[in-house]
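Note that one protein chain of the assembly has been removed; the remaining protein chains are unaltered in position.
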Amino acid sequence: MRNRNLFTYFIATILVIVLAGSISGMIMSGMKDNPYKVSVVVVDSSSVRWNSFYNGLQQAAKDYNIKLNIVSTSNGVNMDQEYKLINEEIADGAQGLILQVDNSRGTENMISEISGKVALELVDTSADADVDVEGKYACIEADNEALGRAIASELRIALGNDLSNYKIGLVMGNQKQYSMQKRREGFLNGIESTGATIAWEIGNINNITNAIRYRQTEDERVDILVALCDDGLEAICEYALWTGDDVYIYGEGNSIRNVAYIDHGLIDSMIVPNEYYMGYQSLVAVYSRLENKLTPMMDEEVPYKVINKENLFSEENQRLMFPIG
Amino acid sequence: MPRSIQVAISISFTVVSLICMLVMGVVLYQRFAIRSEQMMTENAEQVLGQTVVNLEDYLRSMRRMSDAMYYDAIKEADIKEESIDSQMNLLYEANKDNLISLALYDDEGNLFFASPVGVEKDQVDVLSQNWFKKALAKPENLHFSLPHVQNIFVDDPNFRYYWVISLSRAVELNYGGVPKRGVLLVDMNYAVIEQMLDSVNESNSQQYIYLCDSTGNIIYHPRLMQITTGLYQENNSAVPQYGDGSLIEEFDGEKRIVTVDTVSYTGWKLVSVIPMRNYHLGMSDTRFYVIMVVCITLLAMLFLNRIVANRVTMPIRKLNDSIRDIEMGKKNPDIYIGGPAEVEHLGRTLRDSMNQINQLMKDMVASQEEKRKSELDALQSQINPHFLYNTLDSIVWMIEGEKYQDAVFMITQLASLFRVSLSSGKTIIPIEDEMRHAENYMNIQKVRFKDAFTVSFDIDEAIKRLCTVKLIVQPILENAIYYGVKDMEDGEIEVKGFIGDDGDVYITVSDNGFGMNEEQVEALLTDDNSKVRKKGSGVGLINVHRRIVLRFGDKYGLKIESEPDEGTTVTIHIPAIDYTEENRLMLESGKEHQDEE
Partner (left out) sequence: MGQRGIMKRISSLFLLTVLAMALVLSGCDVGKKDSGNGKVKIGVTVYDQYDTFVSQLMECFQEFKEDNVEIVVYNASQSQQTQNTQVQKMIDDGCDVICVNLVDRTDPTAVIDAAKKGDVPIVFFNRELVEGDINQWNKLFYVGANAVESGIMEGQLAATACLADKSIDKNGDGLIQYVVLEGEAGHQDSIVRTEYSVNTLISSGVEVEKVGYAIANWNRAQAQTKMSQFIDQYPDGIELVLANNDDMALGAIDAYESAGIIRSKWPAIFGIDGTDVGLEAVRDDRMVGTVYNDKEGQAKAMYRLCIILARGGDITELSDEFTIDDGKYIRLPYDKVTATNINLYIKR
């Protein structure tokens, strides 16, 4: 009698365990359909400079079944406003955050607070943060110092190593961001040995085109205009078209407008970081962190290319410069 | 200890159902999985086939347009004098959903006509562009290029760039009567192919379709941007080696089902990729479901098993309990009769057997009783006081009458008689001893009855050493005396012993006395032991008969034949059994009926 009971219990127990296992398996795979929610907060969200970046983000969102929310921001959004927007997104259920800070300084508290709540990925520029032992956030950006140098390098390739006769006007972009600071540094370092003079620098103001015009006409006229960011480069080109001023134009950019300007011969050489890569990989990093809360997030470097009129239409560059669709 | 029947049934039910369910589950699942895979592959091939047809249609219509342009417009015109703008515009407008532009060049790269936009970029070098070179290199064919950004015309200063696939061909121009070579370019809107293939790739599952040319260069891929950026790998370089149809390839550590279909004329290949992992993931849901169903069914079966086993074995167990009761010695146990036919039959049979056994036991007890009684009776008769007193009286009378010889004779006979009577307690003696006993008795009686009668013994030598029950002859002789010849003058008693025709022993005692009528004969054989006569030795013929029957069986016994006034013959019929110690013991221990059946 006892034997029989034991036996039955034994089999029944096994069956129940397997049953529970398979039910939870089904639930798990059903739950897998619930996508993660990730919000994206960048400065000037509707600027065309983000187009490739968004493409990368959206492709990754599709591949990894993530619900993406790109928060609308204006050109002048500051850290307080960013902070407010971030908290709104977190309150709205965001599990991951992709963030480009407006000001890299003094962000320690904010970053440690946010990275405690969501998976945080900084894009485009690094920022101040406490030492992050657990890898709760990471940064993906280009090697901005090298990028700055590359711009200088293009100048030298085109115009020679002795630029002592040349004057350069520099559009610096948002120097509150470390990325822009490093670019400027890299450019200045690279250009130093040529003896060229930086006549003036324009920062992150509203009407760059007008400012350039002012500088060129009222202030010191330069032969070379260099922009460290996409907006700045566009502004320089607009200035050039507007006034017909025949200047050399170099800089960093990725928007289709700037690409067209290269095609029209306006821009002599442009450094193009792979923003698609940045968008895609930033979301992948957030996703990995959300999937496995224990793996630390790692920084990543965004590659860049040097594009000019000669190689713009090469097979490989075409695909990067002219996104399909 | 052997297992209980219920456990056995339970276990075997369980095991059987387990095995059945598992086998069924596995078999069905496998079948389903295979079918599923087949269907997926077929589906992919179908979709592929359909898309190829659509693509071919599209490419064909483009080729037709190029033909129309060439044969209907260009060939006819003298392009030095005439303008073919209106035809070009017409063709463009009619096909503008599929086209970006049409253009006609001569072989030196001069643009003659273009639609819709005819403004070339400055510094554009048509001669170095692939479509141009290829067209002139092989003038007999139409050439489809790989997708590229159109780098000839200016569109809006609105920074507009088009991805196109260039369809180019060498043409023969008529330039003021002089034949000239040129190239007709039809830039197809790549977005058309993109949309066509995007809509096929719409579904969210991991399978997708891409398009490459005959050497494996990708024309369309849903993840083109990722491949370019190095975020994704594709095995397109292997495609030229694959023929049309499906196969399984392993790439990047993953197995996939790859189906290839070739687009005619261009040699482009449309490739469908289904990662097996995707299929497995989809299947895992089913797998879980199957496992779940199997488990629940098994649990249910376990449950039912119990009930069924219970119901089936209950009658048997009840029967078993009844038997246990019997073992325990319970008086009049209730035997369970019920359940299925076999069990009921068992119960009934058991009950009948029980009853039979009881009956037999009763019978045995009864016969033992009887034997005991008759032995007791015989024992009694061995020492009948009256016979003794009378004989002793006679002896005393003889001694008083100084007939010492007679007295000695009498005493000797008496002693011998008693010696046989006792026979050291044996019940089975040789016939010669029995006969001696009978002689002794008759001798005594003759003296007592003063030779009122004669007796003769005629015993066959053959039977003298055969077995018999002791004290069967003497009672008959006694009867013969007291009921036969006692009051006659010339009474005769004959005792014969012989082997009959049937091999049995027959001993007859005949007298010529008064005889009996039928009622008297019957009375002698009545079953009434209470009528122990006081005279004689007191053992009735019934007793003799019974003892013989008891020892030797129903076949044997006494037979009485009598005629009133004629005489009586009593026949003893017993089997012929050698008097050996073995046989004696056997007969004495009550192994009755041993030579029956």
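Per-chain residue numbering starts at 1, and chain names A and B are given in the order in which the chains are listed.
Keep this in mind: a contact is a pair of C-beta atoms (placed from the backbone, for glycine too) under 8 Å apart; a residue touches a chain by one contact, two chains touch by 3 or more.
Since we're looking at a predicted model, the values are computed, not measured.
Trainee: Which is it among B:N54, B:N89 or B:S284 that touches the chain not included here?
Mentor: Checking the options B:N54, B:N89 or B:S284, the one contacting the hidden chain is B:N89.
Trainee: Looking at the whole complex, which of B:I9, B:A114, B:I152 or B:V343 touches the chain that is not displayed?
Mentor: Counting the whole complex, the residue in contact with the absent chain is B:A114.
Trainee: For a quick check of understanding: of B:S199, B:Q233 or B:S353, which residue touches the chain that isn't displayed?
Mentor: For the chain that is not drawn, the touching residue is B:S199.
Trainee: Determine and list the chain A residues touching the chain excluded from the picture.
Mentor: So the residues of chain A touching the unseen chain are 1, 5, 8-9, 12, 16, 19, 23, 26-27, 30, 33-34, 46, 72, 91-92, 325.
Trainee: Identify the residues of chain B touching the omitted chain, counting contacts across the whole complex.
Mentor: For chain B, the residues touching the absent chain are 83, 85, 89, 93, 96, 114-119, 153-158, 160, 191, 195, 199, 292, 296, 299-300, 302-303, 306-307, 310.
Keep this in mind: only the chains that are shown with their structure count from here on.
Trainee: Please compute the C-alpha centroid of chain A, do the same for chain B, then give the distance between them in whole Å.
Mentor: 73
Trainee: Within the complex, which stretch of chain A touches chain B?
Mentor: 1, 3-4, 7-8, 11-12, 15-16, 18-19, 21-23, 25-26, 29, 55-56, 59, 65, 256-257, 259-260, 263, 265, 274, 276-277, 280-281, 313, 315-316, 318-320, 322-325
Trainee: State the interface residues of chain B toward chain A in the complex, per the touch definition above.
Mentor: Answer in residue numbers: 3-4, 6-7, 10-11, 14, 18, 121-123, 148-149, 151, 159, 161, 163, 190-191, 194, 204, 223-226, 228-231, 281, 284-285, 288-289, 291-292, 295-296, 298-299, 302, 306.
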